[in-house]
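Just below is one structure, and these are the notes that go with it.
With one protein chain held back, the other chains of the complex are shown just where they sit.
After this line comes chain A, so read on.
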Amino acid sequence: MAPATSRTDAAGLGRGRAVAFALPALVLIGVFLVFPAIWTIYLGLTDYRLTGTAAADPRLVGAGNYATALGDERFRGSVWLTVQFVLGSAIIGQAGLGFALAWIMRDRRGPVRRLVEALVLLSWILPGSVVAFLWIALLDRDGGTLNALLGTPGAAWLLDHPMLSIIVFNTWRGTAFSMMLYSAALENVPPSHLETARLAGASAFQQLRDVVLPRIKGHVLTNVLLTSLWTFNDFTPFLLTAGGPEGRTEILPVYVYNVALRDGQLGFGAAVSLLILLINLVFALAYLRLLRDRGEVSG
């Protein structure tokens, strides 16, 4: 009587109803996500512009946009800036700090933990456009709170250390996700194993490396993948620095915005978008590869 789809099909869904359940979501994703992505690929092959003759009648230019982008100093610089931004804020910042917090607070209960968690989560929950203003107020040259606190009036953080500023900003903004994920992951590590390791004389570092890490490796990979992807494509730094000064924070999403919408080179912008997609894809494939090496990919 049960459709022979799978042993895990506990509710007797069957393939037909499973498709019906998944279909509405897939249709919406198809129309508003996959279709624009394919359109981007097509646009990337044209000289489509926001204004002028190429706006009314775009011509196919083949791989011309890609050749231009790959030869462009500014594009290559932007890739490098994005790598710094992702390494600094997603991997070291969010994942590192998130794990450190989860680890330190793993067997704490009480007000300190609740306060720290609430503050970290609050910075994640606050609306993005509000948050940008908060950081502008914090880092402002003339009356910024940070300068008042450090006694360094006139220090222009956003001008002198723009990349550091947006890295710290994004760490502040996104650590909550990693912290929650690692908190949940650490609950899967049996305390008895840690106890045994401790009694055997393992240092904290050895416990982390030999007992904890093997058990949460999957979480670490998922966490690094998601935060890196989100950070790689994050537009919020634009609200802080607008890519400046002199393009020193022009990470790829800001570069696309400047090229496509500000300068009106829609075709070229679309080509760069596809290149971004490819970079992300390489990253995700490397991640899947790492997962497979653990022999844990199912289905």
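To be clear about the criterion, a contact is a pair of C-beta atoms (placed from the backbone, for glycine too) under 8 Å apart; a residue touches a chain by one contact, two chains touch by 3 or more; residues count from 1.
Quick note on the criterion: contacts and distances are computed from a predicted model.
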Query: Looking at UniProt, which of "Pyruvate dehydrogenase E1 component subunit beta", "Thiosulfate reductase cytochrome b subunit", "Carbohydrate ABC transporter membrane protein 2, CUT1 family" or "YjbF family lipoprotein" names the chain that isn't shown?
result: "Carbohydrate ABC transporter membrane protein 2, CUT1 family"
Field: Per the touch definition above, residue among A:Ile29, A:Ala63, A:Ile92 or A:Ala286 touching the missing chain
entry: A:Ile29
Query: Which one touches the absent chain: A:Thr68, A:Gln84 or A:Asn280?
result: A:Asn280
- prompt: Which is it among A:Leu70, A:Ile92, A:Leu261 or A:Ala286 that touches the chain not included here?
  reply: A:Leu261
- line: Listed in rising order, the chain A residues that touch the chain left out are 5-6, 8-15, 17-19, 21-22, 24-26, 28-29, 31-37, 39-40, 43, 97, 100-101, 104-105, 112, 115-116, 119-131, 133-138, 140, 142-146, 148-149, 172, 180-181, 183-185, 187-188, 204, 218-219, 222-223, 226, 229-230, 232-235, 239, 253-254, 256-257, 260-261, 266, 269-270, 273-274, 276-277, 280-281, 284, 288, 291, 296-299
